[in-house]
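For chain A:
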Amino acid sequence: MAHVVLTDLVKTYGNFKAVNDVTLTVGDGEFVALVGPSGCGKTTTLNLIAGLIPITSGEIAIGDRVVNDVDPKDRDIAMVFQNYALYPQKSVYKNLAFPLQMRKLPRAEIDRKVKDAARVLDMTHLLERKPRELSGGQQQRVALGRALVRDPAVFLMDEPLSNLDAKLRVQMRSEIKRFHQDLKATIIYVTHDQLEAVTMADRMAVMKGGFLQQYDSPAQVFAHPVNMFVASFIGSPAMSLIPVEARTVDGRAVLTGAEGWTMALSPLNARKVRNSTTKKVVLGARHSTIKLHRNAMPDAIPAKAYTVEPTGDVTFVQALLSGATVNISVPPNVVVQPDEPIWLEFDQERLHLFDGETEIALMAD
Partner candidate 1 sequence: MTTATGLADARLRKKAKREGILQQAWTRRADYLYVLPAILVMLVVIAYPIYYTVDLSFFNTPPGLQLRDKVFVGLNNYVVILGSDVVWRVTVNTVIWTFFSTVFSFALGLGSALALHRDFAGRGVMRAILIIPWVVSAVAASYIWKWIYHSDFGVIGAVLVGLGLAAHPPNFIDSVSTVLPSLIVVNVWREFPFAMIMLMAGLQTVPEQLLRAAKVDGASAWQRFWHVTFPHLRGVSTVTILLLAVSNFNSFIIPWIMTGGGPSNASHIWITHIYELAFGRQRWGIASAYSVLLFLILMSLGYFYVRALSSGDRKERGA
Partner candidate 2 sequence: MTRIPLAGTVLRGAVSTALIASLMSVSARAAPPVDVSKWSSEYVRSIAGTKDFDTAADCAKVTPLDYKGRLTFWYQGVFEGDPDLLRQYYKDFFATFRKTYPNIQLEEQALTYNDLLDKFRTALLGNAGPMVVRLQILGGVEFASKGYLQELKPEDVGYSTEDFWPGAMKSDTWKSKTYGIPTNNETMAFIWNADVFKRAGLDPEKAPATWDDVVKYSKQIHDKLGISGYGLVARKNAGNTPYRFLPQLWGYGGGVFDEATQHPTYGQIELNSAASKQALQASYDMYVRDKSVPVSALTNQQADNQPLFLAGQLGMMISHPSDYDVMQDLKKKATGSDLLKAQTAIDNMRYGLIPTGPDGKRAVVFGGSNIHILKPEYVDGGKVDQAAAKALICFWTGPEWSLKMAYAGSNPGNLNGFKTKWMKERLETTKFLDVSTSMLPYGVPFPAIPETPEIMNIVVPDMLQNALTGTMTVNQAAEDAAKKVKSIMTGGSL
């Protein structure tokens, strides 16, 4: 296993910059997710690391070796694709053996490695089948196995679970996580599903428009998103983002909403708001941090319930506030009717504040 270092990586197609100065390091044995919406440059980055497309500028190092000009087959990487990319006319055995054949290993060694990989992935009974005789999950395992037999320094995975149904996806998620733990493999994993990234990765790199937004552990990204995009992208249901104004009333820092309500800020939050470039500020709060009251309470903001979504485990209530949708989760036994007046209490310790212009998270000095 090896670490991977990307330094100022750039890829342009004509006038279009697909990857913009991406710099990050993946530690040896670390599971890193590249996550973001379609077109954010995550797959392009992965292909650059693999060497399938040439870089425009910057540097890629695998292990201690700069591999800018090295062929994919010599970079000591293995790739798992979204569509599994299994050779349809070859048996599972031959699929697994193919990369080793390309390296011209002796037949006995190939046989050993293939059988090992099959054992690890619990596929020994499938070795003689053809891909079309396998289920989606089994095919994905074969794809993993084909990567595994190469014993690479780095595993590159390009949305490998996107083609599976929801239930299977959950199952495979834990299998891949297990895979990572057992092998202590270095894995760079591309996905558009933030839930996958959050549950599987040691660190996640959130990308948008070719730029790296935030690179940190899921917990950190979740708790301290660096801007509004990351805040709304990570976590489901998404964080509620309410446009408000920061004012000083009676010497106290408050937030005022379009409907005329006022919410006092804690001293820490007041200090954060002072660093905003503009009076317009965005209040962010995750659904689990908002308390729903049936009656008026001090510092609770009045609103009206818009829709109610009971999921069995928890009920999500949506309210409209200053033009934004606010998600509040309540225990399943609490029954709220649409159009019912409710009062929302925000947790000062766990709310987020963003600059209304720059969208960057506001920090206290």
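A word on the picks: all candidates are chains of the complex that A comes from, given by their letters.
As a working rule, contacts are C-beta pairs under 8 Å (C-beta built on N, C-alpha and C of every residue); 3 or more make two chains touch, one makes a residue touch a chain; residues count from 1.
Just so it is clear, the structure is predicted and the values come from calculations on it, not from any experiment.
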**Message:** Sticking to the defined contact criterion, which numbered candidate from 1 or 2 is in contact with chain A in this complex?
**Reply:** 1
**Message:** With touch defined as at the start, can you tell me which chain A residues reach candidate 1 in the complex?
**Reply:** 50, 52, 72-73, 77-79, 81-83, 85, 87-90, 98-99, 102-103, 132, 146, 150
